[in-house]
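Just one protein chain is left out here, and the rest sit where they should.
And now, chain A:
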Amino acid sequence: MTDWFEVILLTFDATLRVSAPLVLAALAGLFSERAGVVDIGLEGKMLAGAFMAAAVASLTGSAWLGLVAAIGVSILLALLHGFACITHRGNQVVSGVAINILASGLTMVIGLYLFNQGGQTPSLINDARFLSIELPGVELLSGIPYLGTIYKELISGHNALVYVAFAMVPVTYWVIYKTRFGLRLRAVGENPNAVDTAGISVSRQRYLAVICCGVLCGVAGAYISTAHNAQFVRDMTAGQGFIALAALIFGKWRPVSVMMACLLFGFLDALAVRLQGVVLPVIGEVPVQLIEALPYILTVILLAGFIGRAVAPKASGIPYVKER
């Protein structure tokens, strides 16, 4: 077993862990935007979810209850977004930004009130977290060179939510492309007039989409505070909601492409960690700051030049007004 193999494997392993919340958030955005509701508020919903998950888990000692609470609060915020944008036809970007600010402030205030730890939640004990799961068959395959190691290190040994995140990709694909719900959801994002004249309620369809978005954002939030970390820290989502939004555009609003985009961003992140302090030939030691900025720089470059024209759902961002 060579060192290189080990290094690559660990980088990919980290990639999966870092990508999981991005995949969840980006798929959340996919549901919302495919139905014509632009969601800048992914970040805020994740943050609120992360806080609720950590708070409830630390109070009850159950990670699963934390997850439920995270989904709950995220759905509430999604409905708030829906109320502003669908019912009252407000500006979707403004509403999303408002939700981000609201989440950032409220989590701090409530956190201070509940725990008196400067807005953080106490560190969670292991029972109140999502821990790594060893998949069956690790022992069995361990004898096989490479393949056994890949299975043990890369596939097995993640927490339950990582598996949930990646399972959501085919599930989303199936829902969006193979079901009646998905057909109507896509139609409402492209031409709500066609949906209305077919006798389907545009508002109802958009609310349902926004709720789907809330559920997935809640899971993403819970992942960040109770699976990837062990407590809630102020503004701990750190822009991941926006990276997810970028991945959504990069992946042209298609589930599998969106996952690939998330994996790419996750990989850059994992690579940045790996490259710290490493002396590269010719360049020498690369400053930590530059490496940490790498994913963002690449995001900008990729978004600016390399994805071609990303065609958004046509009615995306436009409130539906019944008129002729």
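Convention: a residue touches a chain if its C-beta (ideal position, glycine included) is under 8 Å from a C-beta of that chain, and two chains touch if they have at least 3 such contacts; residues count from 1.
In this section, contacts and distances are computed from a predicted model.
Participant: Out of "NADH-quinone oxidoreductase subunit H", "Cytochrome c oxidase subunit 1", "Heme ABC transporter ATP-binding protein" or "Carbon-monoxide dehydrogenase small subunit", what name does the UniProt record list for the absent chain?
Facilitator: Per the UniProt record, that chain is "Heme ABC transporter ATP-binding protein".
Participant: Which one, A:A187, A:V210 or A:I291, makes contact with the chain that was left out?
Facilitator: A:A187
Participant: For a quick check of understanding: of A:L79, A:L102 or A:I200, which residue touches the chain that isn't displayed?
Facilitator: If we include the chain that is not displayed, A:I200 is the one touching it.
Participant: Which residues does chain A use to touch the chain missing from this display?
Facilitator: So the residues of chain A touching the missing chain come out as 178-184, 186-187, 190-191, 193-200, 314, 322, 324.
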